[in-house]
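One protein chain is absent from this view; the other protein chains keep their places.
== subunit A ==
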Amino acid sequence: MATPAQLGLMDAASPVMEEMIYFHDHVMLVLILITCLIFYSMLVLISSKYIYRFLTDGHVIETVWTVIPAIILVVVALPSLKLLYLTDELDNPQLTIKSVGHQWYWSYEYTDYYDIEFDSYMLPLGDLSKGDARLLEVDNRVVLPVDTSVRVLVTAADVIHSWTVPSLGLKMDAVPGRLNQLALQCSRVGTFYGQCSEICGANHSFMPIVIEAVPVEVFEGWCDMMLDEE
């Protein structure tokens, strides 16, 4: 989860998020170079003694400042498009879960092998244990096996919501009447938090998402426990 006043990206917990961080580094360098160039241009212009009142055009400089930004855009766009298509890739998912947005909670369905369905409500302030994150903890977490390709089908039951987990590089709108597909793969065990990212009413800020990535044996035990409870 993010620390207070955090500005940078969260640590990656999936291969796609790792690639997003690397792309962010690449674009950040291009932006730093452009900023250096702009500051230098400002310095040169301010310190210049030359004034020419009748300057109307400069064909060479106009060509230069058209071609160079076009090249910069290509340098940024090529890895960007590669990453965009990578986020859409679904590598033979071993598990499919459904995430349905409601006002104002998420419900999840694991219907591949058994029928496991549960709702995930935010824990109110009074029910939090010591060390729990305010506005982020839920009563029932999404438990997933680590290093497993998972397909998440996202939809909504009433208004548009958005299922987001920043550590995994996931964000998908939950639109009523539509099934959106997400590819998810947790590369390490841990607990990953997210919050609804589409304004959906009074309690839009109070319907978090919590994914708990666990080893496969633990996941199997959790499935057995959920089936026993039902």
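As a convention for this text, a residue touches a chain if its C-beta (ideal position, glycine included) is under 8 Å from a C-beta of that chain, and two chains touch if they have at least 3 such contacts; residues count from 1.
Following the convention adopted for this analysis, contacts and distances are computed from a predicted model.
Novice: Under which of the names "ResB-like domain-containing protein", "Cytochrome c oxidase assembly protein COX20, mitochondrial", "CCT-beta" or "Nucleolar complex protein 4 homolog isoform X1" is the non-displayed chain listed in UniProt?
Specialist: In UniProt, the chain that is not shown appears as "Cytochrome c oxidase assembly protein COX20, mitochondrial".
Novice: Touching the left-out chain: which of A:Leu33, A:Leu73, A:Leu179 or A:Met225?
Specialist: A:Leu33
Novice: From the list A:Glu62, A:Asp88 or A:Asp132, pick the residue that touches the absent chain.
Specialist: A:Asp132
Novice: Decide which residue listed in A:Glu62, A:Asp88, A:Asp147 or A:Asp224 touches the omitted chain of the complex.
Specialist: A:Asp147
Novice: May I ask which residue of A:Ser99, A:Ser120, A:Ser167 or A:Gln195 touches the chain that does not appear here?
Specialist: Considering all chains, including the one not shown, the answer is A:Ser167.
Novice: Check the options A:Asp25, A:Asp88 or A:Glu220 and report the residue that touches the missing chain.
Specialist: A:Asp25
Novice: What residue numbers in subunit A mark contact with the hidden partner chain?
Specialist: The missing chain touches subunit A at positions 1-8, 10-11, 15, 18, 22, 25-26, 28-29, 32-33, 36-37, 40, 44, 75, 131-133, 147, 167.
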